[in-house]
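Data block below; observations after.
All protein chains of the complex are present and in place, except for one that has been dropped.
Letters are used for the chains, namely A, B and C, taken in the order the chains are written, and counting of residues starts over at 1 for each.
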Amino acid sequence: MSTSILSRPEGTTRSYPAYSRPLWRRALFTREFAVIALLVAVIFYSNNNVEFFDGPLTFYYLFLDIAPILLIALPMTMVIITGEIDLSVASVVGLSSVLVGQLHADAGLSIPVAGLIAILVGAVCGAFNGFLVAYVKLPSLAVTIGTLALYRGIAVGLLGTKAVTDFPEKWTDLAKKRVVEDHSFPMILVPFVVLAVLFVWMLHFSTFGRGVFEIGLNDEAAHFTGVNVARTKFLLFVMAGAVSAFAGIYYTLRFGSARGDNATGLELQVIAAVLLGGVSIFGGRGALHGVIAGVMLIGVISSAMRLENYTVNVINIVIGALLVLSVISTSFLGWAKQLWARRGRGSGPSSSETGQHRQAVAATESTNER
Amino acid sequence: ACGGSDSDGGSGSGSDGGSAGGDISVTFLPKNLGNPYFDISDAAGQKAVESFGGTYEQVGPDAASPDAQVPFINTAAQQGVNALVVSANDPEALCDALKEASDAGTKIVTFDSDTNPECRDLYVQAATSEGIAKKQVDLIADQIGDSGEVAILSAAANATNQNAWIDLMKKDIEENHPNIKLVDTVYGDDDDQTSFDKTAALLQAHPNLKGIISPTTVGIAAAARYLSTSDAKGKVALTGLGTPNQMRDYVKDGTVTSFALWNPGDLGTLAAFAAKALVDGTIKGDEGDKFDAGDLGSFTVGKDSVVLLGEPFTYDKSNIDDFDF
Amino acid sequence: MSTTDTLLLEPSAISPTKRIVGELLRSREIAVGAVLVVVVALTTIKSPDFLFSSNGWRDLLLTPSLLLLLAVGQAVVIITRNVDLSVGSTLGLTAYFTGNLFVDHPGIPIIAVFLLGLLFGAFLGFVNGFLVTFFNVPALVITLGTLYIYRGIFLSWAGSSRINASDMPSSFLDLGTKQILTIPVLTIIGLVVLALVGYYLYTARGGRELYAIGSDPDAAVLYGLPVKRRVLGAFVLCGALAGLAGVVYAARYGTVSSGAGYGMELQAVGAAVIGGVAIFGGSGTVWGAAIGAFLLVTINRALPVVGISDFWQRAVVGALIIAAIVLDRVLSARQARRLVAARDETREQ
Partner (left out) sequence: MPGTAPETPPEWALELRDVAKSFGAVVALRSGSLAVAPGSIHALVGENGAGKSTLVKIVAGVHRRDSGVFRLHGKDVDFGSTADSKSSGVAVIYQEPTLFPDLSVTENIFMGRQPVGRGRRIDRAAMYAEAERLFQGLGVQIDPRRPARGLSIADQQIIEIAKAISLDASVLIMDEPTAALSGVEVDRLFAVARSLRDEGRALVFISHRFDEVFALCDTVTVMRDGDYVSTDAIAETSVEQIVSRMVGREVAELFPKTPAEIGDVVLDVAGLSSTGTFHDISFSVRSGEIVGLAGLVGAGRSEIARAVFGVDGYDAGSVHLAGATVPPKKPRAAIKAGMAFVPEDRRKQGLVTESSVARNVAGVIRGRLTHAGLLTTAGENRAAGPWAGRLEVKTNALDATATTMSGGNQQKVVLAKWLATEPKLLIIDEPTRGIDVGTKAEVHRLLSDLAGEGLAILMISSELPEVLGMADRVLVVCEGRITAELSREDATPEAVMHAATARITHAAPAHTSEVTA
């Protein structure tokens, strides 16, 4: 090591391959791929076995239904990857819905102006969450349980028994219009695709996104390498608020009705979809294509089951079971793989594995998870 | 057969029976599942549909909100069911979905709670809103001696029919009962626990309260349960819309003197027959159209495509044992 | 203590009584309790009936008993650094199960119903705990899943039937309001449970191990604590208490429909958090969670009395939850700053 370290010409020392596994293995053995495969399988099955599923309306309605979840899942994915959670998104949807209604009906503002103000208020709601989580350093689960009630309460309080329903046809139609006549893609997919591209870039192809992952894996180390942990989290909560508010506008226009109780319980659906899409609740892991597939999967299953005349309770059971199975399967597969590897190497005292042992190993390794 | 349901609005002429019954598919979409009121009406609807050889389905959300109802309307449109019988959680929010279903050839019947008239083919109304409102005001006035403070325990804050009744009740009280003062309206969201706790809060907040009107079956049962276990039992009157099975104990123990309701089963039956009549072309939903509703007799479509079941019926100690729903 | 060199840390030189008083004053439980007293006092000034009428007194104690049970169970689970979001569904399912017992087996002894409800809830909790511990997966995800599953099962099972007051014996329903020495029976049940669980957590090895596990699960494994068994136990306890709450629900409300317990999970977590149970485990007491439950419910009841419109109540509750956790942070930050400053002082000596 006598030559210069800082400015040594390249190529004098050893070089490394970029990947330890071939491309197909990296692509196929992922949670994301599993969700996408399942989605394709369910669509294929439903097309052949569920009456009316291959009809022209199925995907049109499907997209209309899941659009708010798709939208909110984008920032929520990033929030969860940093290891935080936002339970208040559905309340922001409700609040934004009420604001659009009131600003339009009472203050006489046009829909775009009212919408813009609603998005700003949504961003402020997110900023309040973000401030408490990122700068006051309160646990996000507790903070957003509080704001879940607070924002919903403001929405309900502002509106009371009134429901604003007279929105200009131009706008309510737009919410349901198709991008191309006779195709299944409603207009709401346009802003979604724009946002999706933006979020994919932010999360997977920008320095900001790398910071998001690092914060989730090890926020102290991220802080030490110059990632502004607090600001990153703050911005993500702001985005979650703003996007939720946008979803609230869509909600209002799609149903032509501004109500404080719009989208009640949506937060759990969004989180379920995000987790189903392969995002780790402990942060640090996840990808947006998996999340989008996860949202679609829930939508397609619900749609197919409704066509088979199942009521909401059975659908709930299936979605809940899917969520449980999806997390169990990862740990089950890991465990099976370990067992397999050990089998292959022949027997030792370890062939009589006990739960205790697995637990200890898992615990030493589960630091990865956290 | 229950009193109040035998409509005399329209003679039994012009009925050619359920001839074209064939294979009519009718889907019932209540406000939410697990609501006893709709369980009764939908069960009767099922019986009616099966009586004319149609296929019956009941679907619905687990919470009473319009956004949760829309996917089920969409699904019905996709399936191309012949008729959809829906109780609307919001007059406006369901409209577009219903219109699309209508475009797909589905006949839309609303019952119990209406949408805007242009969004459906027919509304099967249990009783006129004026009638329902007046009935309840009369009952409470009777029970509290036509003077004192009363409060209303409603369902969801945005419930269409509830709000319409509440407005009419306010007007009626103002005009005809100057000594009655409506001091508060609270919302129990058609949830047992919330309604129960709101009743307790009403009594706390208004020590001089003399009566509670709860125009919803969930609310009145919860309020009765609270009253029956409190000091206010017998001192604070309670009336509203309730089902006999839920209210029987409270009528007998004196918590409640009397309450009102039509027969929700008849409402379901009438909605089913109306759906059938629309599907097989007997009626179009225009004013003056006549159709046959099985045991209930014949009905005529009124203004705004509304079919009226009858007037609410009053239940009290003397007659409550005659009913089982 | 003969060694006087390197003073690593100052051992407590203050007297035990002074220390205990100091600890009490700093404790979160006392702070939340004080807020509760203030709320009750203010409301009573506005409307003396809130406290002094027999109904007011009864409801003050009775209404929180349901959430109390849920919050105690939730607190135990949170202390182990887990969470149980399925308690609301468990409550609903058990309440319905309870009502059904009376329908299917008229004349069944009430104590048997309580036990069966407890067991049924414990079973549902066991399923959660088993999934969480055996597969080593995050409780939040599992219990979010079972929240949907249990409620779905509930709806499918209940279908179009519901349990009305007339389906249950009046001796059972009377429990909903019965009082012993003006204390409602259901409150007594809640308080007995609270005392038992609190006593266990404070004085039993198993209870302390729950704190250890929540404080650092990996260290607990290295230490040789029976982590899985304890966490499973916590879930079973939480489920059992939610089950008990289900029975209490049936007795108190006299009617069970599919909405029973809807959304209670967040209230239970909220009560525990307000009461000072750290969401990341390891600290807090069930006493705090219980006071948190009382505060949450009492605020809800007080708002209409003080004249806050129905519609704004939820907003006020949300604001209070936020205020509680912010206050907690401010207080602990001040304490930390004091400790740091104290270090300088010892150095200057």
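The rule is short, and it goes like this: a residue touches a chain if its C-beta (ideal position, glycine included) is under 8 Å from a C-beta of that chain, and two chains touch if they have at least 3 such contacts.
Because the structure is a prediction, the values reported are computed rather than measured.
Participant: Using the whole complex, pick out the displayed chains that touch the missing one.
Facilitator: When the entire complex is considered, the left-out chain reaches A, C.
Participant: Which listed residue (A:Ile154, A:Ala196 or A:Ala222) would be found touching the missing chain in the intact complex?
Facilitator: Counting the whole complex, the residue in contact with the absent chain is A:Ala222.
Participant: So one chain is hidden, and I want to know which residue out of A:Glu32, A:Asp65 or A:Glu214 touches that hidden chain in the complete assembly.
Facilitator: A:Glu214
Participant: Thinking of the whole complex, not just what is shown, which of C:Gly33, C:Gly92, C:Gly214 or C:Gly259 touches the missing chain?
Facilitator: Going through C:Gly33, C:Gly92, C:Gly214 or C:Gly259 one by one, C:Gly214 is the residue touching the chain not shown.
Participant: Which residue numbers on subunit A touch the omitted chain?
Facilitator: Touch set of subunit A with respect to the missing chain: 1-2, 4-8, 10-20, 201, 205-207, 209-210, 213-214, 217-218, 220-226, 228, 284, 338, 341-342, 345, 348-350, 353-354, 356-357, 359-361, 364, 368.
Participant: Using the document's contact rule, name the residues of subunit C that touch the chain not shown here.
Facilitator: Touch set of subunit C with respect to the missing chain: 1-3, 5-12, 19, 203-205, 208-209, 211-212, 214-216, 218-226, 278, 281-283, 339-341, 343-344, 347, 349.
Criterion: only the chains that are shown with their structure count from here on.
Participant: Please categorise the chain-chain contact pattern as a line, ring, star, complete graph or other.
Facilitator: Per interface graph, the chains form a complete graph.
Participant: From the C-alpha centre of subunit B to that of subunit C, how far is it in Å?
Facilitator: 39
Participant: Taking the mean of the CA coordinates per chain, how far is subunit A from subunit C in Å?
Facilitator: Once rounded, the distance between the two centres reads 30 Å.
Participant: Could you list which residues of subunit C touch at least two other chains?
Facilitator: 151, 155, 311
Participant: Could you check subunit B for residues that touch two or more other chains and list them?
Facilitator: 33, 62-63, 157, 185, 187
Participant: For subunit B, which residues are in contact with subunit C within the complex?
Facilitator: Per the stated touch rule, the residues are 33-36, 39, 42-43, 62-63, 157, 185-187, 190-193, 196-198, 200-205, 207, 218, 221-222, 225, 229-232, 245-246, 248-250.
Participant: Taking the complex as given, what residues does subunit A use to touch subunit B?
Facilitator: Residue list for subunit A touching subunit B: 51-52, 55, 57-58, 61, 64-65, 156, 159-161, 163, 165, 172, 176, 251, 254-257, 259-265, 302-303, 306-307, 309, 311-313, 316.
Participant: Which subunit C residues qualify as touching subunit B in the complex?
Facilitator: These residues of subunit C touch subunit B: 47, 49-50, 53-56, 59, 63, 151, 155, 158-162, 164-166, 176-177, 249, 252-260, 262, 300-301, 304-305, 307, 310-311.
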